[in-house]
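Sharing a structure with you now.
The complex appears here minus one protein chain, its other protein chains still in place.
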């Protein structure tokens, strides 16, 4: 059960309510009135809690669970122990997520402006928003309704953010136009000038970075991630994209919709990712590349050429994943043989 | 055209003025009095704007541009369309940078000290400097003239920074002596104690880190980059060096003049980089190495030995770039053959 020092549980909910809100089917309709008070893992759940089975690794835990009910794929429901009701769904992890959101809706920040916040008089802040201590908001900033701007965040002149944003502490945002439901975690830096300069005799001349960062709706950006603004064109991040911690996104990069960018990925200037691209942790992209929609980039890959849509690649330099595994296996066999000869 | 919410354009300038300030030659001296109002890409420019051609990939855009004038290498000027004047220069990107700086000089911060800034009475702040909200400045700090210390930055006791610095929001600086024209982006951490400890029975004993960070003139450090102070010797960064976002620089590292350190590079303790070294993104350096002047390190390289001056290396462990490409090609051919046999 979640630590009460940090989480407040809502509920209880009846299994009927959970089935309805998640679009699941109750294996025993007579149990619709039974109520549960919390979510839990299969091992920790008891007769008052609901759990889920998503990964077959946990099939044994499922057979032995004491949970009141379990979200599970229809074809696996037969394995449930007596006394456990199944809430069947094609995507039980999604159904669990919706139920867990109902139990733990999170706290809505109370609309308020902290006395230590510094907000330029020309800024427009939507209704029901909370502006915390030490926040600095510049001229002509527009922030939508029901937003939370957390402590010590700095939002520079002209930035526009839609409704229902959650901007973490110590975040920096400049030169950005951002949609609704934006969530950005502590320490992220969005809109600083990109790394652009011309070589000169014995030094460098800064090239003014005249673009913006344009971010769609329902985008999440992780802690201490950096997103540079465009050099002339904009840096763009499409609707629904999820970006993890410590990611670098350089100037003019275009990221499509519903991409998943895992921690410590680095994307060099002007590279474009289509929709639904997934990048593994610590992967790196050279500049000016086109990565097709649905491509999957394995962790630590180094991308030095365009990648066709839906291709799965691995390695540095990255090659199609089967080819990479063949190379690894080949090298392993050859060096083993060589080792024996020596 | 740059978004007016974020950028204020200066000008207009005549082509004669642009030729003079950039050291370019006008292909049609009679056009010297013609004036332009902005910079733009070749595709977006019109008869009131100036553009540039630097990369041959864009030769076709050059032939079709509607720009009033284009910065271009002398030998390529013949390809200009009728109606477009050429501003010829050996380094057209540099010439463009200078012109763009003239159109977008940036806003000078108004000299001021925010009422929420906390400045120790012993600190000395030069004339025309702006100290923003929430800034904390310690004892005996010296900051030069025309500096901007942005919101919520923390500058610890004894730090010295020259003239014309721009210290971004939420930056931390301690134990550092810094030259003129320093620019450090949001969230960077400079001068924390290095990662130094002695092994002990069942634990570690911290080794006091008694050195400093010494930074030359005209140095730029990216967002969320970390530069540890020396353990006894100093950590040093030479004049004109450019460091990107999310870079790690460990204790006692010496970086020469005019180096370019791309995002997510990591440099281990006591390694030394000569002047004009360039490191690609996500490259990593073991400790106690010497990297010769002018060496070029490709992205994701792992440097485990000294590198001679001007050598270009790639791979992990890194080898000369030709050798690396041979290895990649060899492995690719062998695994392809093996794949056919299977």
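Letters are used for the chains, namely A and B, taken in the order the chains are written, and counting of residues starts over at 1 for each.
We take it that contacts are C-beta pairs under 8 Å (C-beta built on N, C-alpha and C of every residue); 3 or more make two chains touch, one makes a residue touch a chain.
Quick caveat, the model's predicted, so the values are computed rather than measured.
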Missing-chain contact among B:192, B:242 or B:296 belongs to B:192
Tell me which residue among A:72, A:123, A:176 or A:262 touches the hidden chain in the full complex. A:262
Given B:106, B:232 or B:308, the one touching the chain that is not displayed: B:232
Using the definition of touch stated at the top, determine which of B:8, B:112 or B:140 touches the missing chain. B:140
Please identify which residue in B:33, B:121 or B:202 touches the non-displayed chain. B:202
At which residues does subunit B meet the chain that is not included here? 116, 118, 134, 136, 140, 152, 154, 157-158, 160, 170, 172, 174-175, 187, 189, 192-193, 195, 197-200, 202-208, 210-212, 224, 226, 228, 232-233, 246, 248, 250, 264, 266, 268, 282, 284, 286, 302, 316-317, 319, 323, 326-327, 330-331
Touch list for subunit A against the chain that is not drawn: 2-3, 5-7, 39-41, 91, 93-94, 96-98, 100-101, 103-104, 106, 114, 116, 132-134, 150-152, 168-170, 185-187, 218, 222-224, 240, 242, 244-246, 258, 260, 262-264, 281-282, 299-300, 316, 328, 331-332, 334-336, 338-339
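Heads up, the rule we're going with is that only the chains that are shown with their structure count from here on.
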Any idea how many Å lie between the Cα centroids of subunit A and subunit B? 29
